[in-house]
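This report refers to the structure that appears directly beneath it.
Only one protein chain is missing from this complex, and each of the others stays in its spot.
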Amino acid sequence: WVGEFFPEIPKIKYEGPNSKNHLAFKYYNAEEVILGRKMKDWFRFSVAFWHTFRGTGGDPFGAPTKHWPWEDGTNSLAMAKRRMRANFEFIDKLGVEFWCFHDRDIAPDGKTLEETNKNMDEIVALAKELQGSKIHPLWGTAQLFHHPRYMHGGATSPEVGVYAYAAAQVKKAMEVTHYLGGENYVFWGGREGYQTLLNTDMGRELDHMARFLEAAANYKKKIGFNGTLLIEPKPQEPTKHQYDWDAATAANFLRKYGLIDEFKLNIECNHATLSGHSCHHDLETARINGLLGNIDANSGDPQTGWDTDEFMTDIAEATKVMLTVVKNGGLAPGGFNFDAKLRRESTDVEDLFIAHISGMDTMARGLRSAAKLIEGGTLDNFVKKRYQSFDSEIGALIEAGKADFEYLEKKAIEWGEPKVPSGKQEFIEMIFHSAL
Amino acid sequence: WVGEFFPEIPKIKYEGPNSKNHLAFKYYNAEEVILGRKMKDWFRFSVAFWHTFRGTGGDPFGAPTKHWPWEDGTNSLAMAKRRMRANFEFIDKLGVEFWCFHDRDIAPDGKTLEETNKNMDEIVALAKELQGSKIHPLWGTAQLFHHPRYMHGGATSPEVGVYAYAAAQVKKAMEVTHYLGGENYVFWGGREGYQTLLNTDMGRELDHMARFLEAAANYKKKIGFNGTLLIEPKPQEPTKHQYDWDAATAANFLRKYGLIDEFKLNIECNHATLSGHSCHHDLETARINGLLGNIDANSGDPQTGWDTDEFMTDIAEATKVMLTVVKNGGLAPGGFNFDAKLRRESTDVEDLFIAHISGMDTMARGLRSAAKLIEGGTLDNFVKKRYQSFDSEIGALIEAGKADFEYLEKKAIEWGEPKVPSGKQEFIEMIFHSAL
Amino acid sequence: WVGEFFPEIPKIKYEGPNSKNHLAFKYYNAEEVILGRKMKDWFRFSVAFWHTFRGTGGDPFGAPTKHWPWEDGTNSLAMAKRRMRANFEFIDKLGVEFWCFHDRDIAPDGKTLEETNKNMDEIVALAKELQGSKIHPLWGTAQLFHHPRYMHGGATSPEVGVYAYAAAQVKKAMEVTHYLGGENYVFWGGREGYQTLLNTDMGRELDHMARFLEAAANYKKKIGFNGTLLIEPKPQEPTKHQYDWDAATAANFLRKYGLIDEFKLNIECNHATLSGHSCHHDLETARINGLLGNIDANSGDPQTGWDTDEFMTDIAEATKVMLTVVKNGGLAPGGFNFDAKLRRESTDVEDLFIAHISGMDTMARGLRSAAKLIEGGTLDNFVKKRYQSFDSEIGALIEAGKADFEYLEKKAIEWGEPKVPSGKQEFIEMIFHSAL
Partner (left out) sequence: WVGEFFPEIPKIKYEGPNSKNHLAFKYYNAEEVILGRKMKDWFRFSVAFWHTFRGTGGDPFGAPTKHWPWEDGTNSLAMAKRRMRANFEFIDKLGVEFWCFHDRDIAPDGKTLEETNKNMDEIVALAKELQGSKIHPLWGTAQLFHHPRYMHGGATSPEVGVYAYAAAQVKKAMEVTHYLGGENYVFWGGREGYQTLLNTDMGRELDHMARFLEAAANYKKKIGFNGTLLIEPKPQEPTKHQYDWDAATAANFLRKYGLIDEFKLNIECNHATLSGHSCHHDLETARINGLLGNIDANSGDPQTGWDTDEFMTDIAEATKVMLTVVKNGGLAPGGFNFDAKLRRESTDVEDLFIAHISGMDTMARGLRSAAKLIEGGTLDNFVKKRYQSFDSEIGALIEAGKADFEYLEKKAIEWGEPKVPSGKQEFIEMIFHSAL
């Protein structure tokens, strides 16, 4: 393959909201400063190698539909290298600075683990070279779910040999992420979960998972990798129950096993909605537990019960996401990874760009609206005022844990029936939507 | 009201599976010993005062439908006493030894908190007398959701006056539960949650909730109440998000605020399924977190998105519940509370009995099937064997936290591709269902 | 009650998008012409009497929270009259021209049907007078679900006496709607459905429902009422299964019983989403079946499994709704009824106005965005072009039912492997969202 992979795609530029050019940004303006920070620094957008370069369009009912011109139908080392070059041309044209990968996306399996690792080294050396100084991984991760050996899980497989194999694989993936300058390392619990409780010792499996993550945290320190370790909650799929169901479940696990200071969370919007929460809820849950580390910026279909991994287009949702991100002081060293895929039926090369542009513009509109709300002040002031009765002497006593039931009973009798003002949800929603 | 409340209902007896008498037990035989314990001691069944004696059949679209002969249409003290007498006749005829109540179910509100508490004292004195020596509360609780003052929550209300009022109410409810010999005290988070994140400071509300529960735990010790404090998870309804979403969420909360040793959980099956889990899952989650304290034995409709609080009739579900209960060594001092209500359209007095008999027989079939499975051994042996590769030297190292990634990588390379046996889900389901 | 009901609320005016006045329209400008029609004629907004004037804030877990100053706590005729006057002041200040009602909302039950009808006549006479020449009902309907007599349904009750009573009630409600100049009459199947199939003869119940609706259509003609009869689909709640599950289910029923030309549908967005469809889907299904007659403009919570009846705030959803309405050539004699209620916690009188303003502005933004899309042409042209291969000779043969399998097989062999272009979903979503 000689020359450009995307010869018909120009470098994507900001042209403003009135542009009709579908290959331009209308809202995302990388260097523009919003709320005291450049847009690109709020977002730290990342391209997901697996969806963008390994997504085939196959689904449980159908064969692959994508026939990218650079693909030769093999899973050879040569193909892996060519694909990696395509990746960096894509990143460059899109104008982002991060990418994310699973070990097995970027390099083919060998016949043995050593051979596999050798393949990986060869590809990673090329990636390092192509990255240059400006681009590096937002995070890397190990694919512990595709190969049949992981059919019962990796760290939670009932087979000790699989546990060891998974450990070896994560070890290598962490090394590689570190080598490439990755800023985080992610654990998505692929098949860590169960299909039926009848054949499962859930307690023992969770103990194993804890030991595995503990060993990972130790190894990270050993190799001097300073990136954040991130757990990515998901409730179901592929298993009936994934152990990292949602942010609260993952937090309970981390607390139970003394790992709460070693990990943060990578919240994926579509995973949040599958678990019965709004994306905003799971982000806030992560935030108030001190665990919000990264966002997988995608979206599901509200009427669909599986992970559709769509690029987010809902500007109200994006605005809520950004309200949380701003409250969190940003996400760095985390960022926004597009764990989102083209629809199976989108088969033009330009669709890859359109989808990312649309996703970036949606998030950018979210930031702009969030900034309007924050600078307007009405939203925050309303919430603050709502709790003002606790900004009192007795409120302070309560919040300090010094108000016992006897004292509170005395107060309750003294005060009589409390006044309870309107929650004014419709008003606050009006304020919110008027900023969109 | 003179004489019996249920003159046409005999004392319910065990008549065995061939009985056609709908006012007899076919499976529940209180004194029969199963797995080394009397059935009644495995279950410790409890009648829920609110559903059975305050359930009106009203729903969001319709007026009350129940016109029990002993009700006079008032909420007077006299009516409260008459109802309490009906309750104990019901309990006696059903042949159980426990009941559960909310403070506001059993006694009417007065004009002030003091007056309300006085009403309560009067009713509670009667209840104490009617209980005799054999019957007492499985648990008591405070109703912090019905009165408009609690529309934004009790412990998590933005109004400090409401927080204090709630504290005073819980204080009294704990005292009363203690006085009646209650064995547990439950916190169901009524309206502790939010309708929209836009008007809510979730972090601050959760802090308040923690302070509240801490004060409750302190007060319990102060009054010498030795019962277990139980949190009852529920994901939604009445609020869009209830803070005690599911067992894992509640556990995370308890761990975060240092309350994990002070509380256990009361798992309700219909709440579990509304949160996207099987009932069995949330029971197991509670159990392996050391938190399984009580079960609200009811059931939802699998196609319905709200709490239908039906009496459980699914014998497979009941068997799974009992497998967990046996693993837990039973539930005492907890038990099975029938937090279940007659359908709105069930308006005969005998329906109250039929529903409870059906619920008790279902659980009893569950216990009998579980016993068959446990005594047969196939199920447990299968699971044990599935993990046997961890019952090895290296398995022990891993489980002790002594196997680091370098060691595991060495092993993985040494062992080569691991063998992964079939999960045999269909086989184990065949075994399971053959016991029903 | 003397004087104004809403003395602090001015007549709501259009002030444009930059207004910060929460008691003004920012997008809804009644007289402004969009796509060749005045905004008010596209929408024909209607206030729902039941939610706005009979909504108490009660829910299954809590007592009423609204304490409107004009309510005296009774359900007297005098109160009904006062409330009706409040209704028309509200309508006047909001600047709409339609209202909707259930018979039992507006007038109290008497001891007998005759007395009830007499009460109704008295209130309706007042309403007629208050309506003046500009205002009249978008539709009326009968409340066949609140009273215990309807606990098993009205037209589908197993009791023939209930069937007759329901018929008598609908008869009167149709007369009253006609008398007030109503333009439609709605059948929402309250409790027409089942709680369990085990006690239900679904076939017989559906036969009864058909006979009932047939009789209604006949009576309409007899009294010279020219309004449209509308069925309002809903999947569940209060029953486990409502017979008018969704648009397609209602259409099947109408076709099966030969009623397809006598009825149209009133699509409610929250009902659509509860049935697993997007609102847009059920509107389009109604439209292409020739049945789109009216819209109940509300919205549910995407993570909540019951009818929350919120005012719509989602501008993307509103835009899709309006794309369908424009394709339908508008809705008249139907319109948009706000079958939406204040949140239980919204207890200020002004919240009633804010909620309606927000709902109207959301729909107005939807219309403006839809107009942008329609006038821009990209969306329609894209879809048209997508099917252009059918605008061919063979396409015409197929669409005329003249292409048999043998002919098509010949063509398939002749043509070889067909080319299938990208569906370009991300592109079309980008176009769509750029109009918001």
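Order of writing sets the labels: A, B and C. Residues in every chain begin at 1.
Here is the rule we go by: a contact is a pair of C-beta atoms (placed from the backbone, for glycine too) under 8 Å apart; a residue touches a chain by one contact, two chains touch by 3 or more.
Worth saying up front: this structure is predicted, and the values here are computed from it rather than measured.
The chain not shown here is touched by just one of C:Ala30, C:Leu230, C:Ala251 or C:Ala297, and that residue is C:Ala251. When the missing chain is restored to the complex, the residue among C:Arg37, C:Arg82, C:Lys128 or C:Arg149 that touches it is C:Arg149. Here the missing chain is touched by one residue of B:Asp41, B:Asp121 or B:Glu345, and it is B:Glu345. Across B:Asn218, B:Ser392 or B:Ser422, the residue that sits in touch with the chain not pictured is B:Ser422. Where chain A meets the chain that is not shown, the touching residues are 57, 59-65, 145-148, 150-152, 190-191, 195, 236-238, 240, 274, 301, 303-306, 343-345, 347. Contact between chain C and the unshown chain involves residues 112-114, 148-149, 151-152, 157-165, 167-168, 170-172, 195-204, 206-208, 211, 214-216, 218-219, 235-236, 241, 245-246, 248-249, 251-253, 255-256, 275-278, 280-281, 284-285, 287-289, 320, 379, 382-383, 386-387, 389-390, 392, 394-395, 398-399, 401, 403-406, 408-409, 411-413, 415-421, 423-425, 428-429, 432. Residues 17, 22, 26, 273, 276-278, 302-303, 311, 313-316, 342-343, 345-348, 351, 354-355, 357-358, 361-362, 420-427, 429-434, 436 are the ones on chain B that touch the missing chain.
The rule is simple: only the chains that are shown with their structure count from here on.
Comparing the contact residues of chain A and chain B by number shows a mostly shared set, over half of all numbers used being common to the two copies.
Rounded to a multiple of 5, the Cα-based rotation taking chain A onto chain C is 180 degrees. Between chain A and chain C the centroid-to-centroid distance comes to 39 Å (mean Cα coordinates, whole Å). Each of the following residues of chain C touches two or more other chains: 303, 343, 345, 347.
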